[in-house]
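Only one protein chain is missing; all other protein chains are in place.
Every chain is named by a letter (A, B and C) in the order it is written, and numbering of its residues begins at 1.
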Amino acid sequence: MYFSSDNYTGASEQVFSYLQQANAGSAVAYGNDSWSERAQAELRATFECQADVYFVSTGTAANALALSALAKPWDSIVCHGQAHILNDELTAPEFFTGGARLIGLDKQLPKLSLASLESLLTLDEPDLPHNSKPTILSLTQLNECGQTYSREELQQFCELAHRCGLKVHLDGARFANAVVAAGCSPAELSWQTGVDVLTLGATKNGALAAEAVIFFDPDLGRDFASLRKRSGHLLSKGRWLGAQFCGWLHADHWLELARHANAMAAKLGAGIEKSEHAELVWPVCGNEVFAILAQPKVRTLRAAGAVFYDWPKGCLPRGLPISAEQGFVRLVASFRTTAAEVDQFLSHL
Amino acid sequence: MYFSSDNYTGASEQVFSYLQQANAGSAVAYGNDSWSERAQAELRATFECQADVYFVSTGTAANALALSALAKPWDSIVCHGQAHILNDELTAPEFFTGGARLIGLDKQLPKLSLASLESLLTLDEPDLPHNSKPTILSLTQLNECGQTYSREELQQFCELAHRCGLKVHLDGARFANAVVAAGCSPAELSWQTGVDVLTLGATKNGALAAEAVIFFDPDLGRDFASLRKRSGHLLSKGRWLGAQFCGWLHADHWLELARHANAMAAKLGAGIEKSEHAELVWPVCGNEVFAILAQPKVRTLRAAGAVFYDWPKGCLPRGLPISAEQGFVRLVASFRTTAAEVDQFLSHL
Amino acid sequence: MYFSSDNYTGASEQVFSYLQQANAGSAVAYGNDSWSERAQAELRATFECQADVYFVSTGTAANALALSALAKPWDSIVCHGQAHILNDELTAPEFFTGGARLIGLDKQLPKLSLASLESLLTLDEPDLPHNSKPTILSLTQLNECGQTYSREELQQFCELAHRCGLKVHLDGARFANAVVAAGCSPAELSWQTGVDVLTLGATKNGALAAEAVIFFDPDLGRDFASLRKRSGHLLSKGRWLGAQFCGWLHADHWLELARHANAMAAKLGAGIEKSEHAELVWPVCGNEVFAILAQPKVRTLRAAGAVFYDWPKGCLPRGLPISAEQGFVRLVASFRTTAAEVDQFLSHL
Partner (left out) sequence: MYFSSDNYTGASEQVFSYLQQANAGSAVAYGNDSWSERAQAELRATFECQADVYFVSTGTAANALALSALAKPWDSIVCHGQAHILNDELTAPEFFTGGARLIGLDKQLPKLSLASLESLLTLDEPDLPHNSKPTILSLTQLNECGQTYSREELQQFCELAHRCGLKVHLDGARFANAVVAAGCSPAELSWQTGVDVLTLGATKNGALAAEAVIFFDPDLGRDFASLRKRSGHLLSKGRWLGAQFCGWLHADHWLELARHANAMAAKLGAGIEKSEHAELVWPVCGNEVFAILAQPKVRTLRAAGAVFYDWPKGCLPRGLPISAEQGFVRLVASFRTTAAEVDQFLSHL
């Protein structure tokens, strides 16, 4: 019963079989191999556009490099108060950008609100060069509370951002889960609504370690090759990243994996809703479930072998205090989660 | 009628006369001159302790260098949401520290609250190495809303900070005004209550460009000479900084200047309180006055030659919305402000 | 006929089979899994000491992170003028260290000389804080001219470095080739001669993407977890790195792979020495061969399918000018190079 994180899994069989194929023979180094080129072409086809695509091996690198391609060291980057870039990547964004600042809004809400962003961007004119000016909006889809932004919401955020001179970055560590949840095409959930740069994560959803940074406006990526190299993120045997993406994308495998994970999370969420010892903190949209459980149940579950994280109390919605007899936990379903595992978990509630 | 900022003034006559004396003859370069040594000795006497003292020429440099002496690039620095280091120094703290993060609390309150700090530091255990851990508390005295922290408040903040493993930095750009306002000794308002590092500003209060960084624990300043040099803040003719401080400190000149500025601000505040076209946003403690004025009065005052800043609406207390017919302004009194100027200003209200 | 680089190969069968095993089941994320722990233990056994071991996926990251664990941003790092950290990692060392400086010596010699290092370190006393002081010596073993430093040479460098207050870093991207060439144990070529930190590369010699940073003095690695995380080099599925190292080390597989590569290079070098159209630039010690070839031969070889790099003329020994009819090339043998390939190559000379 592993519900701790989708990064506790290995690679899917299909992805792994592509790695095996790619292992044969010699290949040009540093990402100039045919696997990488094929993966770039397939991502362009998947997103129905001429984007510039770069591969790296971690989500933190993908996000921080993408932000550093957009931000000057004295700019500010606006995000949700629970954003992964703000809370879970140490100070990687600051390091890669040379000191740009993150501004987290609406931490006590499950999603960034348009009103908060608008107030931040329009209430006062920045006093230059004393104030750091927001120039980037970074959204996460599926976000850190497991929520999706609808196509309409994304569009509104992008319009406001662009109107105020900001570029839009989308952290898509769980983009596959969001695509499945939203029932939109990848293009509709990204550049067609105004996203400028997407970091697309395969690692949590069937790959071993593979993330793509996709610049829908290639001009924004003009320094990326240098940024990636100087941060040690250019793999010498680049085919490993390309091959993973080829296997991941083939025949919509990535969406199939995400669909399964989402279904398992939905089943888990439905079970929790029915329990009198547990309650959902936010609705289940993708593959993440946030719940408050009675502490005895937390202990019982762990004793029975369930693995999951306690979640920071600072992430709870305002006005939802929990008692010492309650635990705030996150449960994540992956492409490997089975219905039997979920049933077993729920049986303890 | 200059109420825009205390940095619109020149140097006081006494400070300037010291510069004139110091201009004669040759002196060892890079701060190893006798004026600098004398100023360091006088600061130690003023603060009644064996501190390590370094001089620089701007407040931003003093703050950012002090923070960089304390923080690792992956640490977090907690401050009030209106702190100068957060709002008015571009991204200097991030630049100097190599990427440390500022966390601003209680922006809608005039001062940092102990409860907010305690909640931040104790609610959740940091998950290392993913979370950036707060390791520094930076307070401002006189703070950016013109408020003082009492000796007792400072002590409570320092105790909490030290208990949780944080060092305490005090931004004293207007420390003289705070000392006068609090009626305490410099030592009582700094190391005796637990402050580890003080940036002491002379620029806004009678000097030309002179700030001191005072490490009460000299071990904390062990890298300061390197940090200052590599950021271009080691003056070759260091005596200019030393001489200013000698003139500034001599015969409590600095406190006398601050006492005058505070008195002028108090007079201004009292006048505003009586006006039906104006109201104080926060009590007047030092030399800064924050007020909401009817817009016609703002226009009248400016037409009459009054110079002052509109203040960002984002700094207003929560629940104090202002209408389009009102202006939120900051009025600063300096050592050169005259009672006649204040009277003239008030006559237009 | 691939002689371009040892990073044109895939992973060895043994390494790949370990990856396959590691793919099964769930594992704790972020390097806290059992494969990583086992790999760390095996490296400690291999090096016969209690070192702190960290894994990353590229050599540039391994080197730059190791250097950043040792250097202050204002320090200097001494290396050979052809060092990989100086010439082939963009400005990664500067980026990770926050601005430390590389000093390259003896570029026109195939190895760093003790005399040059001694002169740099002892001729003049550094004038602080104006001069950047060398605090790290970084050697490469096998080095960028394909040379080994003998155990005695290493010892002399380490003694001089330590006497002058420098720490010693060893870039071991091809450490296996050097161990085989020198006929010493891994311990003898590292901590027993005074090396403080080793970056041990598996990627070029049978792994897919796996490098270890080994701190023989664990205290030097105390910030490594933070440094690695903030640079995006902490893999979420850390077992992939651990499993590669387990497969690589098992039953001296790594040394066997290196022994083969060295033998192929020796065969290639011997053939070149006999040719009248080619000459060796430096003796062949490990798996790299540097040669001057007549241009018609270069063309013939490439037409016949041989893949290899032209090498920068700036790396030629002083006093060895080459004419326009000659090419300076590097030929690298890998664990996959066959004797038949070498014979085929030589047949064209």
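The criterion applied here is as follows: a residue touches a chain if its C-beta (ideal position, glycine included) is under 8 Å from a C-beta of that chain, and two chains touch if they have at least 3 such contacts.
On a predicted model such as this, the values are computed, not experimentally measured, just so you know.
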Residue among B:28, B:114, B:128 or B:339 touching the omitted chain = B:28
Of B:53, B:214 or B:235, the residue touching the omitted chain is B:235
Chain not shown: contacting residue from B:9, B:135 or B:148 | B:9
Residue touching the undisplayed chain, where the options are C:91, C:113 or C:344 = C:91
Taking the full complex into account, find the residue in C:129, C:186, C:247 or C:286 that is in contact with the omitted chain.
-> C:129
Could you please point out the chain B residues that touch the chain left off the display?
-> 2, 4-5, 7-11, 16, 19-20, 22-29, 56-62, 64-65, 89-92, 95-96, 203-204, 208-209, 226, 229-237, 239-240, 307, 336
Footprint left on chain A by the chain that the document does not show | 30, 72-74, 98-99, 128-130, 223, 225-230, 234
Touching residues on chain C - with respect to the absent chain | 73-75, 87-91, 94-95, 98-102, 119-120, 123-124, 127, 129-132, 312-314
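The rule we apply is simple: only the chains that are shown with their structure count from here on.
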Per Cα centroids, the chain farthest from chain B | C
When centres are defined as mean Cα positions, the distance from chain A to chain C in whole Å is 35
Please report how many Å separate the Cα centroid of chain A from that of chain B, as a whole number.
-> 40
Chain A: positions in contact with at least two other chains = 89-91, 95
